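A single protein chain has been omitted from the complex, and every remaining protein chain is retained in its original position.
Chain naming follows the written order as A, B and C, and within any one chain the residues start at number 1.
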Amino acid sequence: MLQELSWKVGGQQGEGIDSTGKTFSTSLNRMGYYIYSYRHFSSRIKGGHTNDNVRVTTEPKSASADYLDILVAFDQETIDLNGGELRDGGIVIADAKFNPNLPDTLSSNVKLVVMPFTKIAEEHGAVIMKNMVALGATARLVGLEANFCASVLQSRFGRKSQKIVDQNLEAVKAGYDTMSNEQIDFSAFKLAPTTPDKHLFMIGNDAIGFGALAAGARVMPAYPITPASDVMEYLIKKLPKVGGVVVQTEDEIAALNMTIGASYAGARALTATSGPGLALMMEALGLAGMTETPVVIIDTQRGGPSTGLPTKHEQSDMYAVLFGNHGEIGKIVLTPSTPEESFYATVDAFNYAEKYQCPVIIMTDLALSLASQSVRPFNYDAVTIDRGRLATQEQLDQVPTGQMFKRYERTEDGISPRVFPGQRGGLHHVTGVEHSEIGRPDEGKKNHVLMMNKRLNKFNGTELPNSVSYTGDKNPDILLIGVGSSIGAIDEGTERLRKQGLKVGHVQIKVLSPFPINTLTSYVNSAKQTMVIESNGTGQLFHLIQFFGLTHPEMKSYLKYDGTPFLPKEIEAHVKGSMIAWQR
Amino acid sequence: MLQELSWKVGGQQGEGIDSTGKTFSTSLNRMGYYIYSYRHFSSRIKGGHTNDNVRVTTEPKSASADYLDILVAFDQETIDLNGGELRDGGIVIADAKFNPNLPDTLSSNVKLVVMPFTKIAEEHGAVIMKNMVALGATARLVGLEANFCASVLQSRFGRKSQKIVDQNLEAVKAGYDTMSNEQIDFSAFKLAPTTPDKHLFMIGNDAIGFGALAAGARVMPAYPITPASDVMEYLIKKLPKVGGVVVQTEDEIAALNMTIGASYAGARALTATSGPGLALMMEALGLAGMTETPVVIIDTQRGGPSTGLPTKHEQSDMYAVLFGNHGEIGKIVLTPSTPEESFYATVDAFNYAEKYQCPVIIMTDLALSLASQSVRPFNYDAVTIDRGRLATQEQLDQVPTGQMFKRYERTEDGISPRVFPGQRGGLHHVTGVEHSEIGRPDEGKKNHVLMMNKRLNKFNGTELPNSVSYTGDKNPDILLIGVGSSIGAIDEGTERLRKQGLKVGHVQIKVLSPFPINTLTSYVNSAKQTMVIESNGTGQLFHLIQFFGLTHPEMKSYLKYDGTPFLPKEIEAHVKGSMIAWQR
Amino acid sequence: MATVKEFRNNIRPNWCPGCGDFAVQASIQRALGNLDLEPENVAIISGIGCSGRISGYVNAYGFHGVHGRSLPVAQGVKLANRNLTVLAAGGDGDGFGIGLGHFMHAARRNMDITYIVMDNSIYGLTKGQHSPTSAFGFKAKTTPAGNIENAISPLQIALAAGIGFLAQGFSHDVSQLTELIQAGIRHKGFSLINVFSPCVTYNKVNTYEWYKEHTISLEQFPDYDPTNRKMAMEKVADTDGLCTGLIFEDKNKQPFDSLVEGFKETPVVHQDIHIDRDFFEKTMEEFA
Partner (left out) sequence: MATVKEFRNNIRPNWCPGCGDFAVQASIQRALGNLDLEPENVAIISGIGCSGRISGYVNAYGFHGVHGRSLPVAQGVKLANRNLTVLAAGGDGDGFGIGLGHFMHAARRNMDITYIVMDNSIYGLTKGQHSPTSAFGFKAKTTPAGNIENAISPLQIALAAGIGFLAQGFSHDVSQLTELIQAGIRHKGFSLINVFSPCVTYNKVNTYEWYKEHTISLEQFPDYDPTNRKMAMEKVADTDGLCTGLIFEDKNKQPFDSLVEGFKETPVVHQDIHIDRDFFEKTMEEFA
């Protein structure tokens, strides 16, 4: 019996690999299993290898499994590229159509089951249903019902035609039956049962889109880019339902400037992009900072530099987000680790943006943005809306006639009252030039210093709530520090090492600005050794920690930058290796 | 007798204050004096206070003086705004036209000389010559000949008409004569003589423009922006003489992309900008890094954030230059301190760009870019041109037919041979997508890692020559670290403190990337206390040092961010204060 | 009710004496007064340049953004509050140089915004470089040997972009300009009023006199029909872009905000942004 299952389906892009994986994972999620599903795809539309790796567990996990149990292959390339991930005793289920064979390196440990997916599909009405056949075969192998995906197929095709649903289910059943005839020890692949717990299933971008909707965002100007586009595409469907609007702008420069305009005029507004688009937003980002206009920017990191690896995972834009604009502004950067955190971080983002009157960037990485995961249902009551310091009409009425409203009043906490155009008595000026309290250009020495201080000191010393999470041992021998989607892999690595008797702690950083340096310092000081784990080539997080003055002779950097996220076993092995080396 | 003179002329923008200052300073420079002249101006064309502060010394200095000896005022505002800078015994020479008066705070220590500048000028033919009258008055006061500026006026107006030259000289003489009648102890203002040493007189931007010309730059696409425009405007005059071309592009995005295209096709190419334009160049900067295209970018820092203080001094774009592009690329950032260094740094920049095949940014600040200074003549023989690793035709002929040239060959040092389009046998592809050795998109895991390493490790551990300069005591009690134009003020501060018996050392950083962390570490370790001195609000250089792992409990940050450069006395006072506090 | 006075503030523009932009400022103030708008219901979004300062010189809500991006900001403002009268303004470099793409896209997107360009065929604030509307051969700081790029025709490109309202004014004629701005504001959709606004400091060719000599008012052509796009294109070509007055108006074009799916009459800014529990739960359910 399998306590957890790691299954992968692969073939050519445009062949329906996506939806095969999605049908499988969604169905299992509905049954109460926890899913983590990660897609491999490339920057082209049809053709080229793609695969979907679905990990099925009975407890929440937020990483791919180390190994594959089952590989469903629609072409030889799938076997050649992914076969090596199969564990001893793993199975390849392959379409007979392409005369599959196992490379020599695999043949001794892995079993190849050849099934006529395409032929069976044809017999049931359409080649395209070969995916269904494969799902049926999988179901039989892991001990699910043949109709395990009925509800999902119903939701997907039911509105189109019941016939399609039925045909598909028959194809599934045919695959199921065919697999029954194979000589396999089915008990070895039987998936352990789970409690029928209800959870959502979504990608991080969904959680952000839904979070924005719930937080009251009503205007989203954006420009398509992988892996950010889903946020826009989600809100295009939803905002019309609440009187909001998405505008696909001509470029990212327009997107952020329009977001600024909308926010200035009182809407909660956001935009979403990835590296190349972020690069184009730098000037407007500075404008938002200088004019203290609350905006929310979603930055989904992908492989860089330049166009880089648009469909691959990387965490290499931390510097750009933190330091990319010219001049000095205050900004908040949130780095949630999971879709659940992404949802609440998005709600927080809008509140912070208006509370601190500054740009807030929610920074994800490709794995967080695009991996589908089981997620606890969100709590409606936990969604609150705080629009920050808005001037009341009484305050505005007190502005002496002939004078302007002090939009940039220098208050003790640096936060000034806001008004929206349209409000009587609130007239003032806004400019990206250094300005006075009423927003008039003012190049005076004293004024610049005071205004710089006002803008920069808003979060002096502040650590936002939940700036880090901590798991593992207190006073550990080694402290692992990560950011973003790596939480799952690092947590699993941590747990395994602890089971081996090592004292390991794990801090995941959830806020990059204001950077929680104090909290982090006490964690680092409580540990003998520290390892900063991140997906880039230069150690951005590592250097960032030093940037804030925290250095430590036993602080090491562990980098991975081949375009794929960390696996638990990699964390385990690398940390162990480092501890052995260190103890010697 | 004055060992040095600090003179300022002030009035409204558009009134010729600029050229008054320039005539004075250029004339004295020709006489062999050393000049440092700093203009105060604002972001408008006519009207608004402007002034030019000229410091005249017999030894090279690269900072404004602490105090004024003489203030020439064309309006009351000039006195009100600048009178406070006069030393005890200083003199205001003011145009009778506006009925000048000294504020009470000044009247006890400062002398007001009222002279009918405008009236005299009118008598000599044109109101506009009131500036000449003021220059004559100044000449008499400090003991220069009445025709001290004859050669400069000749060069300026001679080609137009000799009559204008003569009229102007007569106006100067009239001012001279009128001053002679004043009851002043002229001997107290007599300027010490100097050796008639020959030096150039220019702003940092001139030195960069001339450096680019000498280094063989032949294509400059750029977009106007303060304080960078002069570089373009200089080269517009010069490049046509050597078959080159300047294109005023539609924006900075086009400017850098066009620069990339020109360099790819074999020209030495550059662009120049300031903060807002730099922000727009981030995407193309990443492209240059990813495609290993040599480009030279001049970034002249001004007050930020956003449009900020376009005509004021600040050093707040260091982060943006170092970290602004998304993803990770290798780049070189040079930060010369003086026009002389700017010239050679520009020559170096083109050589480095082609040697390391990466973008090189020459970063100045407004004071360096725009202050006019005396400069030692440049050495023609020190200008060498090294175009880096270019494939020879023999190498190209060896590329097997049907194969492409390995433009991105993975060599030991990470530097690959280049060819230019037009070369037979050199066909290859260039892309901002991760690519193979022949430049084909390649998203493979292994390839990305190898290519990242290739690009990032080019300068691993390298410190470029002259990455820092050092003056002052060995093993100092306090080490001062600065960057850019502050060299003069810090050096003077250092000298004064040393004369007071303190042990002070001064490191000026000339290269921000690759950061000379090793050299810096040994300097910091040799000192008891360190103070990082910079013109911004967050301590960018300070944090940058920490970023590279160098922290020190006695490392302090000294920031100034009111839009004006450091004065020697400020350095002196602040450092002294800090040492006293520390010794207690 | 509001008058021109209420749109004046006590700030002295920092333009050079004689700059054409003063007349544009006055015309905007008059137009807004004539239209009986309240200052608080007007937002003026400007770019960077001498002209860009204008948002600070009209007593209304003013936003002075970055170079070339006034239109994206203005569109954002309009999205958030469709009840506001939104004006965008800036220079020829700002609007037809760095901002050209935004202009063309804003024109075809057609939000109800009135865009006023102070066209002096020069970069004023950066001290006299040539601009996209500088004529071929024009000498400026950056074209000492004469401009070798062909000038852009704001009128031609606006028509090509499918603009719904197009007019051209001249700083010399404040009453005409006032009327054009009024008409632009009244037009439901995107409108451009290109204004010949001489730079007396850096452009010694396209002076007031030059424009007086070279421009012709469309009133001189009694048969001219500004609702006829073809006629407009021809007239613009025939006059080499130097005609003034209302050049084109398409009154049937629907503005963007009236076309947005699900958009409400109440501006976004005045809506309750809380979503109700039911909608929340149902929407969440879609992820199960």
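Quick notes on this one:
Quick note on the criterion: a residue touches a chain if its C-beta (ideal position, glycine included) is under 8 Å from a C-beta of that chain, and two chains touch if they have at least 3 such contacts.
All values derive from a computational prediction rather than experimental measurement.
Of B:201, B:352, B:523 or B:561, it is B:201 that touches the chain left out of the display.
Considering the whole complex, the residue from B:196, B:402, B:501 or B:553 that touches the absent chain is B:402. Across B:14, B:48, B:143 or B:266, the residue that sits in touch with the chain not pictured is B:266.
Residue-wise, the contact with the chain that is not shown comes from B:250, picked out of B:170, B:233 or B:250. The missing chain lies against chain A, touching residues 14, 43-48, 223-226, 229, 232-233, 236-237, 240, 246, 248, 250-251, 276, 306-307.
As for the chain not pictured, it touches chain B at residues 29-30, 198-202, 206, 210, 213-214, 216-219, 221, 238-245, 247, 249-251, 253-255, 257-269, 283-284, 286-287, 291, 375, 377-378, 380, 383, 385, 402, 404, 420-433, 439-441.
For chain C, the list of residues touching the undisplayed chain reads 97-102, 104-105, 108-110, 132, 145, 148-153, 156-157, 159-162, 230, 233-234, 237, 256, 259-261.
We adopt the following convention: only the chains that are shown with their structure count from here on.
Inter-chain centre distance (chain A to chain C, centres taken as mean C-alpha positions): 41 Å.
Note on chain placement: the centre of chain A and the centre of chain B lie 44 Å apart, centres being C-alpha means.
The residues of chain A that reach two or more other chains are 253, 283, 286-287, 291, 431-433, 441, listed in rising order. Across the assembly, chain C contributes residues 48, 66 that each touch 2 or more other chains.
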